[in-house]
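One protein chain is absent from this view; the other protein chains keep their places.
To keep things simple, chains are lettered A, B, C, D, E, F and G as they appear, and every chain counts its residues starting from 1.
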Amino acid sequence: MSKKLVDIIMGSDSDLAVMQDSALALEKFDVGYELTISSAHRHPSKTSEIAQNAAVQGKKVIIAGAGGAAHLPGVIASMTSLPVIGVPIFTSSVGGVDSLYSIVQMPRGMPVATVAINGAFNAGLLAVQILALHDDNLFQKYRNYRIELAEGVESKDRKLKEKGFRRYLEEN
Amino acid sequence: MSKKLVDIIMGSDSDLAVMQDSALALEKFDVGYELTISSAHRHPSKTSEIAQNAAVQGKKVIIAGAGGAAHLPGVIASMTSLPVIGVPIFTSSVGGVDSLYSIVQMPRGMPVATVAINGAFNAGLLAVQILALHDDNLFQKYRNYRIELAEGVESKDRKLKEKGFRRYLEEN
Amino acid sequence: MSKKLVDIIMGSDSDLAVMQDSALALEKFDVGYELTISSAHRHPSKTSEIAQNAAVQGKKVIIAGAGGAAHLPGVIASMTSLPVIGVPIFTSSVGGVDSLYSIVQMPRGMPVATVAINGAFNAGLLAVQILALHDDNLFQKYRNYRIELAEGVESKDRKLKEKGFRRYLEEN
Amino acid sequence: MSKKLVDIIMGSDSDLAVMQDSALALEKFDVGYELTISSAHRHPSKTSEIAQNAAVQGKKVIIAGAGGAAHLPGVIASMTSLPVIGVPIFTSSVGGVDSLYSIVQMPRGMPVATVAINGAFNAGLLAVQILALHDDNLFQKYRNYRIELAEGVESKDRKLKEKGFRRYLEEN
Amino acid sequence: MSKKLVDIIMGSDSDLAVMQDSALALEKFDVGYELTISSAHRHPSKTSEIAQNAAVQGKKVIIAGAGGAAHLPGVIASMTSLPVIGVPIFTSSVGGVDSLYSIVQMPRGMPVATVAINGAFNAGLLAVQILALHDDNLFQKYRNYRIELAEGVESKDRKLKEKGFRRYLEEN
Amino acid sequence: MSKKLVDIIMGSDSDLAVMQDSALALEKFDVGYELTISSAHRHPSKTSEIAQNAAVQGKKVIIAGAGGAAHLPGVIASMTSLPVIGVPIFTSSVGGVDSLYSIVQMPRGMPVATVAINGAFNAGLLAVQILALHDDNLFQKYRNYRIELAEGVESKDRKLKEKGFRRYLEEN
Amino acid sequence: MSKKLVDIIMGSDSDLAVMQDSALALEKFDVGYELTISSAHRHPSKTSEIAQNAAVQGKKVIIAGAGGAAHLPGVIASMTSLPVIGVPIFTSSVGGVDSLYSIVQMPRGMPVATVAINGAFNAGLLAVQILALHDDNLFQKYRNYRIELAEGVESKDRKLKEKGFRRYLEEN
Partner (left out) sequence: MSKKLVDIIMGSDSDLAVMQDSALALEKFDVGYELTISSAHRHPSKTSEIAQNAAVQGKKVIIAGAGGAAHLPGVIASMTSLPVIGVPIFTSSVGGVDSLYSIVQMPRGMPVATVAINGAFNAGLLAVQILALHDDNLFQKYRNYRIELAEGVESKDRKLKEKGFRRYLEEN
């Protein structure tokens, strides 16, 4: 894998099943990353070390996922000048609205780029878009990905029209 | 004022109008406190210094108020073993539900004792209740306060019954 | 078990699966407790007896859990000067937001220290933090617990880095 | 005024501006009532006395209004066998949804007849409907009231049709 | 069964599993009832017939349950002078908050006595409380029921204290 | 004015300030309408008469606005085969979410075409779109309206670019 | 099948299980339709082509279903003068409230006729109601459908009354 440009951090290994999607998105574009478990609350010193070292180590973007009182993305944002992307993790009590509010409602002066609840894949894509601003090769790859998305829609629509919705639903 | 046993911390001076109620509650019981502006996001090192020094300085309880992605109470809780009381500040967008979720929904291992939205006065009372567990004088004062609360209800009810609701509403 | 310093009260045995976490947290720190079923609504006299006797019996903190129109913590708070910790229980209809509001939105003069929805373990920890203010041994144990939390994060992160996320997810 | 059949109770005189509507509704039907300030939290013994004495004193229905962690109606319901009508009071933070949940989400075994947020007038009407079940005169009055409501709609509609909406809005 | 004093109406047979609880509550007190499926939307004329005939047939209370845009209780209330109790049915999309708002937020002049989401049992109890106002025998039965509730709490608490929470949870 | 093709109905004259927008939208396209106050709850017979006569009188679309437990659109829909457009009116307690749920969450078999909270103007436009399906002249007018909307955007953008945002804000 | 008068569009084949209900509703009335997968985000050009061609191809109504940031109905509405019916799809995080807001809260000038969360069947019925305004045969069919709905209620009620609720629940 190429140089590690993205930190992916989550507060607990229970978030890994969701947060792996960020890694998968980055792998799709051959963007190197480092995956770390560190908790804003249970291990503040480790979290602050990661945040403060990221730029020095050559990281360009940090993706942080957390649920509930999801402080991790904001805490990291407060200790780095790199752009931080926050992933609100679904919670069984209020469906992730707690996580969303805790991540997106950051005060003036300290943004976190928030994606959808459990939107870790999109967090990876957003990192790619940012990195692609100065990497023409990556920019081209991203455009191709978007074309593939459109073709995927086209092909499903064709299949639906051939089979009709009854057979389509049976077979899928 | 007596020894400073309580830290009252807020993220911004815009929270002072609410957070002064914690100070007023403590003054009512002659409990010493220190009032500080420090932001979890805009000044993480100051915040961490306060949290880490509180116990050493003889503080017993920390009250922290914040609004929106209200990380301050949780961030402080992660850096001290003292009990932390969190005050969710009202926000014009979602009425403080964002602040409430960001403060109360803390992960296993790291509690924040949360009071009502804008409930800074109650945060002060809760600190008093905690301190009173080993201060008989304070415990007695708190019981008296509770008796006064009941008498206040009694006296308003008497007034209502004397005047009737029409006059009561006109005169109040 | 040592002296019973904490009352753990729940409105119904259907809350026991959640509320046992408070007991488990206290046992971890060898803090004695008494576990009681009593309903604010179905058995108000028993509830008021418990609340009014707690201080006399040497209890220092009361933990109360309830769901829906979760009056139990507030009702107890109205009849004791001890600090009361409230645990909002998850409800299938609105996910425990009803319980949370009913517990946290207490009026001026009558705080309940509220923890997360189903956060009974944290309620136990908060009781420990309060008791530890005048028990150096307990304070030290609590600090050690916090170090263990950090080590747990460290060890999971090491494992993740050794195995990579794919194997980690398969094996866990 | 005739015999006092209805208790109207509120937790604080700040609720009086809303709760007077219950009194006004009852006065409209010449139903006697007693208006009381008593707080479930600040004065539990007074509240319990009122609840326990209501039936003995010949009260038939209790109307209780409260805001936030609005325990008053439920606490009263737990100490009387009379039907209790709950009025959730508007709150500036979450608009009275906290009050509504705290009143309506009562556990199995202990109903509170809940009306709309700030719906104190309807609480009075509901009390009238209940009392009218065994008072033919009152039942007839209530039917007449309903006819008046319909006539009020009729007359406003006529006025709207005569004037057109532009003049109607200017003049009202 | 004795004279039918209560109408229990639901909009669809899919609500029957919840609404049977109203019937069970009434049976417990030997109060006669009539159980009907009628939809405010799919069969407005039947619904209006039921509402308009209820008083004539000697019904005293109407219980109506509905989910989603739950108009049934309000529509019935608009066509009778009898007290109407509304049961908001749980919905998979928003957990019954839609049903609750549609039932409880009735306009001035037209109350519906609303109980908890899926609170059909309590709806039955509320009907009993209303009927008991002029039926001493029923009033006594209701008081006994309340004593049984308290005894149920007592007995569960005794069992918990005998067995400890671990065995209690295993055996229940 | 031309033939009355649209019924605009509201439950109360307090909704007129919002609902006049439906009239204004229809006037813009020279579509005739009839404006009526009728309440689903306070005057069910008038409401049902309007609903049942609409088609006979040559009405093609019914617009109904209501707030809170906003039953009017659904009740009308249950008594006509014409398409019914519902306008949820803003409420001070929950901002119109109650009205929205009460209107949009209609059961299978009985749709109400719901527009935004206070979206009475759009309700009028939707009626125009429906009527325009068989009125080429009206269809052309509607397309022109859409072009005007785009030109309005264009002209504001030009103005913004000429003046810069500081002057634009001062002057507007 | 007869002439295709209705476009049914969904953003993803994962919405097909819900959106087939629109097709089933239209088939019930022998109304021709075209079912298409096209995404506002992943394939904007296809979406815009469909929207712009719909009127030319003789389509009269467009039904569009989407979940989450459910832009599809609004995006289509912005590119056609035909009436657009929006179906908010249930989401696991916030139950479809996100979809509902994204579809119903359209700005002035651009309505989307919104139905209930997952209300695709009703979307089909609404299309039928609109088409029936100029098709007497279809209007008659729709009236008959409504009569069948009422008869369905009648027959279930009869069955309930014959069997009693216990047997009814066992057998269904």
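As a convention for this text, a contact is a pair of C-beta atoms (placed from the backbone, for glycine too) under 8 Å apart; a residue touches a chain by one contact, two chains touch by 3 or more.
Since the structure is predicted, the reported quantities are computational estimates derived from the model, not experimental observations.
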Options F:23, F:116 or F:133, residue touching the unrepresented chain = F:116
Considering the complete complex, of G:20, G:39, G:81 or G:122, the missing chain is touched by G:39
In the full complex, which of A:50, A:69, A:130 or A:160 touches the chain missing from this view?
-> A:130
Interface residues of chain F (partner: the chain not displayed) | 90, 95-97, 116-118, 146, 149-150, 152-154, 156-157, 160-161, 165-166, 168-169, 172
For chain G, residues touching the missing partner are 11-12, 39-42, 44, 48, 67-71, 74-75, 77-79, 91, 93-94, 97-98, 101-107, 109-110, 112
On chain A, what residues meet the omitted chain?
-> 60-61, 81-83, 85, 100, 104-117, 119, 121-123, 125-126, 129-130, 132-134, 139, 142-143, 146, 149
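In this text, only the chains that are shown with their structure count from here on.
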Show which chains lie in contact with chain B and also with chain C.
-> A, D
Tell me which chains count as touching both chain E and chain F.
-> D, G
If you take the mean of the Cα atoms for each chain, which one ends up farthest from chain D?
-> A
Interface repeat test, B-C vs E-F, B-D or D-E, passes over-half contact pair overlap for D-E
Have a look at where chain B meets chain D and say same if over half of the interface residue numbers show up on both copies, different if under half do.
-> different
Distance from the CA centroid of chain A to that of chain E, rounded to the nearest Å?
-> 47
Return the distance between the CA-based centres of chain A and chain G, expressed in whole Å.
-> 34
Which chain B residues touch at least two other chains?
-> 97, 104-107, 109-110, 112, 116-117, 146, 149
